[in-house]
Structure formats: C-alpha cells, structure tokens
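Note that this is a trimmed complex: some chains were dropped, and none of the rest were shifted.
Chain naming follows the written order as A and B, and within any one chain the residues start at number 1.
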Amino acid sequence: MSHQAAGFVLSKTRFEAFSDGVFAIAITLLVLQLHLPSGASAHSPAAEQVHVLLDIWPQYLVYAATFATVGVMWVNHGALVHHMDRITHGILVANLLLLGLISFLPFATYVLAVYGLTRPTIVYYGVTLTLISLAYLFLQRAAMAAHPATRRPLSAWNWVGLTLYPAATLIGLISPLAGLVVIGLLAVYYALPGNVQSAMLRS
Amino acid sequence: MSHQAAGFVLSKTRFEAFSDGVFAIAITLLVLQLHLPSGASAHSPAAEQVHVLLDIWPQYLVYAATFATVGVMWVNHGALVHHMDRITHGILVANLLLLGLISFLPFATYVLAVYGLTRPTIVYYGVTLTLISLAYLFLQRAAMAAHPATRRPLSAWNWVGLTLYPAATLIGLISPLAGLVVIGLLAVYYALPGNVQSAMLRS
C-alpha cells in the first residue's frame, strides 16, 4: 500500500477538467430556462409571435448578464487554478461549494423567467451571486493556505464581488431593473481591456 | 508575485476545453427543444402517433440544419484556434460573445418548435445566425490582432456567413420554408469535400 501512502489528492488535470465541465454546462443550461409564455402555440398569429418575442426582453437581459458573469468567473477560476500546484482537501471542498452555487444559477434565472423582473426575484438572483462571491473567497483562501507564494491582500475583484453584488441586491429591492442593470454592468466592466487582466494578475 | 507579472491570460488548453464543452453541450441540448404537441399522451391511438411523428418534420429539418451549422462552426473554430499561440483579452471577450450566441441557438430552435415555421420564427432564427457570423468575425479580428502572421483579407467563409445568413433571413420573410432550406443548404455546402478544407485553410 506504499504507493497510496502519500496523501494523494486529485490530479490537477481532472480537477480542471471537472471544473471546466461544470462551468461550460451551467453556462449552456441557462438557455433551457428561457421560456415563451404558457399560451404560446402553433395557433398564435404572427403579430402576436413578434410581440411576444420582443416582450420577453428581460429574459434576454438576464441571459446576457448571467452568461457574462459566469464567463468572467470561469476566467478568474482559470487564473487562480493556474497558480496551484497541488489540490488540497480544502481546495476541493471550496471548489465543490463554488461549483454547486454556479450550477444553481440557472434556477435563479428560471425564477426570473417565470415570475418576471420583480423585487423578490432580483433579490433571489443577487443573493445567489453574493454567495458565489463568498465561495470564490473561500477557494482563494484555501489556495493561499496551500500555496504561501500566492498570499496577498484581498484583490479588487474580491471587493467588487463582495460589495457590489450585495449592493445590487439592495438596489433591486427599490428598482428590480436597476439591480439587474448593475449586475450586467459589472460583467461589462470586467470585459473592458485591462480589467480582466489586472483582476487575473491579482487573483 | 513576480511569476504573476507577465500579463498571464488563460492557457490555450483550458480555452479549448471550455469552448469544446460549450459547442458540444449546445449542439446536444438542441434535442431537448424538440416537442410533441401538447395533446400527446399514452392515450393517443397508434394511428395518431404515426401521424404526429411524421407531421413534426419541420422540427427534424431545423434540428438537422442547426446541428450541421454548429458542427461546421466548431470545425472552423478549431482551425482558427489552432493558429493562436496565446489567448489575449480581446480573444477571450470575442470568444465568450460567440459562445453566448451559439448557446442561445437552442432557444431559437425552441421558438421554431413552439410557433412552427412562420415568418417571425425564421427571421428570429436567421438573425441569431447572422449575429453568430458577426461574433465569429470579431473573434477572427482579435486573433489577427494578436497573431500578425494570420492577417489576410476576409475569407470566403466570412462572406458566405455575413451575406447568406442575412439573405436567408430576408428570404424567410417571403417564404419561411425557403429561408430554412437556404440555411440547411449552407451547412450541406460546407460539408462538401474541399469547402471545409479551403474554408479552414483561409480561416
């Protein structure tokens, strides 16, 4: 049993493959949560079809904001894992927590599609994103515990996620649309040249 | 922190794994959007079952056309990424945009399955394909900006996508079936020997 005695934890290759898989699937499943209203059928007249397809614009906005958010998280996850040279137990647990919350996002999107853009649904969505930011923080802490070279103060990315997602949630309590727009702008902000890179350098 | 100072962006391996995952999932999710009419149940007589299974042929056509189109895009994406040696920020953003639009295709397919082959649904589908062609163009431009050796005029593939998808959309305004057939023929055209290869050589 000597070859098993070294406290082996998962290989980084499979850790990355599994994480990439969950990110890719969660981001792609989002589309299944978009829905036409229940009356839609092959008997709907063309004018009504056009009206409905334009009328569900909040679903497009939620889809775009969530896709961009998960995409940015995947990029940051990749940069964080890049610096790891072994996968400890703490990293595994924090990563499963993070993936479990990211996989939950399509449900928050579905809630928004069913109930529409209301105070409860945007708060539900914002709380989910806030929990994801927290799980990401746990993963970073676990990574730093295992790899002292990566220890450093909280990065800008953390502060943004840990302050602006709760803020967007509170804004959503007043105006659901404003809350959603803030979440979407956060994703756009990360997509600007320099921001992802600097976030990645610091993550 | 010196090992983090080099403007690291994502490794090509994870970039490819994530992109392949999204392509594979989007193409496979299409099938979930095929539907029997709402009256279908275990109480439907056999003759009606046969009738319904033949009667939903436009769904088969949409499935085949979309599967072939995504498949061809995946092949071209593979050829394009093959020439990249580093993943810049611009490539990342253009790629997320492209993947977000490709992941949206199952919704356009679902709209076609629910409303049937009508003017609004084929235009919706054609506009989605046109946006995908645009996103692919952005990705190509980002790739060329990072890899000067790949700079060259727009390839035949671009012109086809950027002119024939809008054309098919307009044709769909007159005859929805004709529009869908044009989109299907485009995929068949790419599947002919020589065309994929020459498109790939130029892409």
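In this section, a contact is a pair of C-beta atoms (placed from the backbone, for glycine too) under 8 Å apart; a residue touches a chain by one contact, two chains touch by 3 or more.
Computed from a predicted model, the values in this text were never measured in an experiment.
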Full complex copy count, 2 shown, is 4
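Here, only the chains that are shown with their structure count from here on.
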When centres are defined as mean Cα positions, the distance from chain A to chain B in whole Å is 24
Chain B residues touching chain A in their complex are 1, 3-5, 7-11, 14, 17-18, 21-22, 25-26, 29, 32, 37-38, 89-90, 92-93, 96, 99-100, 103-104, 106-107, 110-111, 114-116, 118-121, 124
Counting only contacts in the complex, chain A reaches chain B at residues 16-17, 20-21, 23-25, 27-32, 34, 36, 40-42, 44, 46, 49-50, 53, 63-64, 67-68, 71, 74-75, 78-79, 82-83, 149, 152, 191, 193-194, 196-197, 200-202
